[in-house]
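The complex appears here minus one protein chain, its other protein chains still in place.
Lettered A and B in written order, each chain numbered from 1.
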Amino acid sequence: METVTITMKNQPKLYLEADNVSPDKFAGKKASEIAALHAYEGREQTTLGKYFEIAGEGGATAADTRIIVKGDVSRVKYIGMKMSAGEVLVEQSPDMYTGAWMQGGKLVVKGNVDSFAGIGMKGGEFLIDGNAGDYLGAAYRGDWRGMQGGLIRVKGSAGSDIGYFMNGGTIIVHGNTDVHVGTHMEGGRIVIKGNAPSKVGGQMVGGEIFVYGTIDVMMPGFKYVQDEEVEVDGERSKFALYYGDTGERHPKRKGQIVYGKLYLKI
Amino acid sequence: MSKSVTDVICPFCGTLCDDLEVIVSDDGKKIEDIYNACAIGAEKFMHAQAPDRIKRPRMQQPDGSYKEVSYDEAVEYTARMLYNAKKPLMYGWSSTSCEAQSVGHEIAEKVGAIVDNTATVCHGTTLIAVQDVGIPSCTLGEIKNRADRIIFWGCNPCHAHPRHQSRYSVFPRGFFTNKGHMNRKVIVVDPRVTDTAKLADYHYQIEQGRDFELLSAFRVALRNEPLPETVAGIPREKIIEGAEVMKSGRFGIIFFGMGVTQSLSKNHNIDNAIMLTKDLNEFTKFSIMAMRGHYNVTGSGQVLGWQFGYPFSVDLSRGFARYNPGETSSNDLLRRGEVDAVFVLGSDPGAHFPISSVRKIAQLPSVCVDPHITPTSEISKLHVPVAFVGVEVGGNCYRMDNVPIEARKVVDPPEGVLTDVEFLTRVNARLDQLMGGK
Partner (left out) sequence: MTEYIIRNGFVFDPTQGIKGDKADIAVKDGKIVKSTEVSSKAKTVDASGKTVMAGAVEIHAHIAGPKVNEGRNYRPEDKLFTYKPKSASSRMAGGFSIPTTFKTGYEYARMGYTTAMEAAMPPLYARHVHEEIKDTPIIDEGAYPVFGNNWFVLEYLKNREIENTCAYISWLLEASKGYAVKVVNPGGTEAWGWGLNCLTIDDPVPYFDITPREIVTGLIEANETLGLPHSVHIHQNSLGNPGNYTVTLDTLKLAEGFRAKNKFGREQVLHSTHLQFHSYGGDSWANFESKSKEVMDYVNKQKNITIDTGCVTLDETTTMTADGPFEHHLTELNHLKWANVDVELETAAGIVPYIYSPDIKVCEIQWAIGLELALMAKDPMRCFITTDHPNAGPFTRYPRIIKWLMSAEARKKQIESFKHGAKMVEATHIAGIDRELSLYDIAQMTRAGPAKALGLSHQYGGLAPGMDADIVVYDFNPEKPHKPEDIEKAFSAAAYVMKTGVPVVINGEIVSNGNKRTLWVKAKVNENPQVMRDIRDKFLKYYSVTQANYDVSSHFVPNPHVIEVDATH
């Protein structure tokens, strides 16, 4: 595997759109070719080389390419967008749309990510050591096909609207979240090891939400079913299982109504 | 002899009343009286007559004072500001005509601007909800002719849309509703005892910030699923009773306002209200409508829609259109420092935006195009006064139910004062020169 290290040298005045920072785009390119890839600051089309020091070269394919992003990237959007393979390591905290529409590979952020990280995600592994903003692993506006697959793990806390319209894959938040977890969820699994204040599982059709901490106000459309022991993130725990959202439509499978499942740790 | 102009459109709120009669002096210069308008609408016409009205552009000086400049200078400043910016914000558009919006969009496309309208702090969340789950709706005449269940959720038309209830929703006699309000049951959901709540048959005095839960609870009740004892401070029995009232009607409508669009859960409240409406269509006929504020905010969404495909917060900076409120919305752009110039036309962000955003506007190169002196004009580098749309110049507008109505000109603007379209057209032409010389 080849490694490309890009280091912030000139901060953008506004924000930088760096959707070309992805193993798919760097693969097969030398440092000078990577430096010539487009980046955008407002309406100005410039190059990555204007903002980043580039060292190393891409592997033959995306899968053979690792990118290390160094320096202050708090004004850089779209790192790892649509990446399908390979690795990206961001040492500090990037701005919005990190790992947006990600399809595969591994994306690690040592700091925090801003909103819309991993939106429309289809696959791959996305690890965030710090906190995440709003709309983590959510659907793009208007799309009923949210996160389809892959794993997002947040060591810190996350904002509101995580897993909005989620269809598949897993989101694990070790800390707390803000309101609206798994709204309109139809599949996949969300695990919150801390607290979630309210609006959890609202309009949920299917899928699973686990909350280890507390929910201040439950949605009215969840009915207690039974206590269950379930293995989550490598450990077995006991949960109270609720079916919901009973205000929402639910499909039938083999004559049985399929509900969304909300598990509260006992 | 005074003249009477009939069928005049009121350029105040989204109700867009089109039955005003304006009495104009013989020379066609002075408005003498206004019939049929509400107090706010009438004031809008009379304001155009104010003796202290600003009639020429003003440029802010280093000491904070204003110096009168010519329209030529104003055009030059505006064109250069937009030309030099990497990512200008062009905000407002809700109190002007579709014709002006269209010229503005042409400029925005040229300079790679972000075009946003007042929905961004008002019913933008509604538009997001519509994008997520659709919207079953109707025209206001349908309400008048058919509706027998009227729900006002988080809105207070008695004050914000004063003629709404008499023209369309509560009192009028229509084709299938010939007993007027006797044919209708009115439900109001509001944490406050508003004047609208006072005339309701049912007032649900909901706990603040729990609209999402109560909407869900109505949906649970419609499906005959169990409910907790109280939801959002409302007892279970009352919720079940409300659901029965809704589904027992022949034709129902939910009107909603900023009480739900800008409180906790925002777009999700509207989303769930729309889904409640959709559920009710399994039992009877039901519609839902946003109580839009500015008289042509709806039109701005329409023109943006057919030209770029998104109703607000449209980012044209990269030469193609993108949209994602939370990123491309005015307050997020200002708060985060994403834009380097601000152009405002047909709105007053100085009065409506959070102070952190207003400070940013004050720090940036900025132009405010507005007939009035406003909080925005007072913090902008350049203030360009223009003719009042719907009073001194006509143009197309869209009512809250998206019905287009062409506003009329009633009197001439003061001599030499440009219209929005004229000013924008000159800025556009100047930009062509600047860009041609690039």
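Simple rule for what comes next: a residue touches a chain if its C-beta (ideal position, glycine included) is under 8 Å from a C-beta of that chain, and two chains touch if they have at least 3 such contacts.
What you see is a predicted model; the values in this text were computed from it and never measured.
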Neighbouring shown chains of the undisplayed chain, as defined at the top: A, B
Per the touch definition above, residue among A:R141, A:R189 or A:K261 touching the missing chain: A:R141
Of B:L316, B:L333 or B:L424, the residue in touch with the unshown chain: B:L316
Of B:Q302, B:S357 or B:T425, the one touching the omitted chain in the full complex: B:Q302
From B:N145, B:N267 or B:S347, residue that would touch the chain that is not displayed: B:N145
Chain B, residues in touch with the chain not shown (by the definition above): 6-7, 9, 18-19, 98, 102, 109, 127, 130-142, 144-146, 167-168, 174-176, 250-251, 278, 281, 284-285, 287, 301-303, 305-311, 316, 318-323, 396, 398, 401-406
Missing-chain contacts mapped onto chain A: 140-144, 249
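Simple rule for what comes next: only the chains that are shown with their structure count from here on.
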Separation of mean Cα positions, chain B and chain A [Å, integer]: 34
Chain A - residues contacting chain B, complex: 13-15, 17, 40-45, 96, 115-116, 134-135, 140-142, 144, 165, 179-180, 183-184, 198-199, 202-203, 217-221, 223, 245-248
For the chain B and chain A complex, residues of the former touching the latter: 85-87, 111-112, 128, 131-132, 210, 212-213, 216-220, 222-223, 225-228, 231, 264-265, 268, 271-272, 275, 317-319, 323-327, 336-340
